[in-house]
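Only one protein chain is missing; all other protein chains are in place.
Chain IDs A and B follow the sequence of writing; residue 1 opens each chain.
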Amino acid sequence: MTALKRLLPGGNSWLAAYAFLYIGFLYLPVVFLPIFSINTSASPKFPLAGITLQWYRDLPKTPALIDAAWNSLIVGVSAAILATTFGILAARAITRYRFPGRRPIHGLIMAPLVLPEVIVAISMLLVMLQLGLSLSLFTVVLGHVLICIPYSMSVLTSGFEGFDRSLEEASADLGESAFGTFRRVTLPMVAPAIISSLLVAFTISLDDFIIAFFLTGTEATLPIYIWGQLRFAAKLPGVLALGTLLLIGSFLLLSIAEILRRRTARRTQSKGPQHG
Amino acid sequence: MTAAAEGSPPLAADGIRRRPPLPQSESFQGLALISPTFLYALILLLLPILVVFAHSFWTQNYLTIDHTFTLQNYRTALTEPIYLDLLWRSLFVALLVSLFTVVLAYPIAYFISFHGGRHKSLWLFLITIPFWTSYLLRVMSWKVILGYNGVLNSGLMGLGLISEPSTALLYNTSAVIITLTHAWAAFAILPIFVSLEKVDRTLIEAAKDLGDGPLRSFLRVTLPLSVPGVISALLIVMIPTVGDYVTPKLVGGKDGVMIANAIQAQFGKAANWPLGAALSVTTMVVVSLMAGAAVFLIRTAARLVR
Partner (left out) sequence: MIEIRAVTRSYGAFKALDDCSLAIHEGEFFSLLGPSGCGKTTLLRMIAGFDNPTSGSIAVDGQEMVGVPANRRPTNMVFQSYAIFPHLNVEQNVAYGLKRLQLDPAEEKRRVDEALAMVSLDGLGKRGAHELSGGQRQRVALARALVMRPKVLLLDEPLSALDKKLREQMQVELRRLQQAVGITFILVTHDQYEALAMSDRIAVMFGGRIAQIASPKEIYQRPVNRRVADFLGGMNFVKAEIVEENGSSITVNTLGFGRITTEKPKAFTRNGAGATLGIRPERLRVLWDNATAMHEVSGTVVERHYFGEITHLIVEIPGLEKPLSVTETNDFGADDIPIGAPIRLGYDRDALVAMAE
């Protein structure tokens, strides 16, 4: 209760009540995943028939699932690295330089965020088929990189934005070479933002269904595997168990990303002119 | 994912030292640095969309594409009752979902911004967590909640409010709307929060000083100043929602189907790419028009309040 009180420094109690209700609504579907994943019965309803970890034990015994997990891992890691690389270049350009066409170029790069994913997916599908690329995990990576870049960009720009340019100048002034400055000042300061971008991009790739659904060949990623399982009511608890694991995984990754992002923000926003 | 929609340039809020006009090399360096990412987006986003656009004017004969210009696909897309129905329903759903999300999200964003105190970022983090769960699993979870034997029905029956499970909850448009309203909440809260954060608090004090009560100062100062956030929230929800595929497929049942499912069918089973392309283009154009109209209405309303 004290924790709750700390969250509510006075203010409007109706609004606060609404806020808690709303948070409840947001978490409603999420909490049922773990609850029904330990239910003995395959049909998800209350009261639970019994508690079991059977569904979790069955997971590693499903070869299709293991394959899908590997595929997701490969796609996620590749997409995260590529999207972050592209993101670093663009974020650096956006935060550090002024150049003609800056806004429209930025707009295009961020566009996947506000386009219906189906349309992005089918457009890419059309072009890839036209180019004679056979659909595979590679084409999925291409698609994931595109949709991950905007997220990487926002994490990285917020990391780069507070970066005081005079820090690099100070380093040069103290005798350090350009490479030395990058290694000793720039990199340590933006590293958390880069790691955070990698984690966010990986999570997005891991969760994405639509792009993978359209652009993959025969290999399934985890969401595609889940999609396939959803048709069978009996498979539901297994899916719920898998979903719970994914939820915990995403939560951990994103908490790390958030902590790192805050650390960069604190680091880079060098207090500068301070009165008092 | 903090305010990704806000493409605000980092201002050199230097103040003291006036920045001289930029030398030529700075533009060059900037362009060189951004070009790989730009080219990537150009080749894998802009070009594909143009290709879709071109396809929408062609026809398909079994496996070959006939490149003669025709408007036949658009005629089909806009006259076939099945596509028209789907389009209208998608627009209707997108409109309702974006309205609900924004209306429900505004008080939260307001609460966090004005009463969040030191815990603003914790609140924001709490709000974003559910959205990092697989979208597929969240939709499925709604299916579990809303289903015939689902949590809601058993809960209501347990309370004695209904005597047998209601079928009104799942496999219809309202299920789609509930699920999507939930799915997009964070995307609406964040831009509104950002714009509320930008509202200079002394302006509100000034309004109160000039005689406005809390409600009037909110309507005359805070609300109009947060309009940019409301608009970007509306757009960021409305446009992608129109093309949602998973939700209608999983919880929409027969009458919950939306245009994306039809588009997918053209690229899948029906194998009519040009028609699929025309449906895509039509959807984009119509949703842009609707979004434009919504933005216009909001701006007008905001002007009238003053």
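The rule is short, and it goes like this: a residue touches a chain if its C-beta (ideal position, glycine included) is under 8 Å from a C-beta of that chain, and two chains touch if they have at least 3 such contacts.
In this text the structure is predicted, and so the values were computed from the model without any measurement.
From the list A:L174, A:A233 or A:L252, which touches the chain that is not on show?
In the full complex, the listed residue that touches the missing chain is A:L174.
Across the whole complex, list the residues on chain A that are touched by the chain not included here.
164, 166-167, 169-177, 180, 184-185, 188-189, 266-268, 270-276
The working rule: only the chains that are shown with their structure count from here on.
Can you tell me which positions in chain B touch chain A when the two form their complex?
Where chain B meets chain A, its residues are 1-5, 7, 9-10, 22, 26-31, 33-34, 36-38, 40-42, 44-49, 51-52, 55, 104, 107-108, 110-112, 114-115, 117-119, 121-123, 125-130, 132-138, 140-142, 144-145, 147, 149-151, 154-155, 158, 182, 185-186, 235-236, 239-246, 250, 260, 263-264, 267, 273, 276-277, 280, 283-284, 287.
Chain B touches which residues of chain A in the complex?
Chain A reaches chain B through residues 6-12, 15-16, 18-19, 22-23, 25-30, 32-33, 36, 43-46, 86-87, 89-90, 92-103, 105-120, 122-127, 130, 142-143, 145-146, 149-151, 153-155, 157-158, 161, 200, 203, 206-207, 209-210, 214, 222-223, 226-227, 230, 239, 243, 246-247, 250-251, 254, 258, 262.
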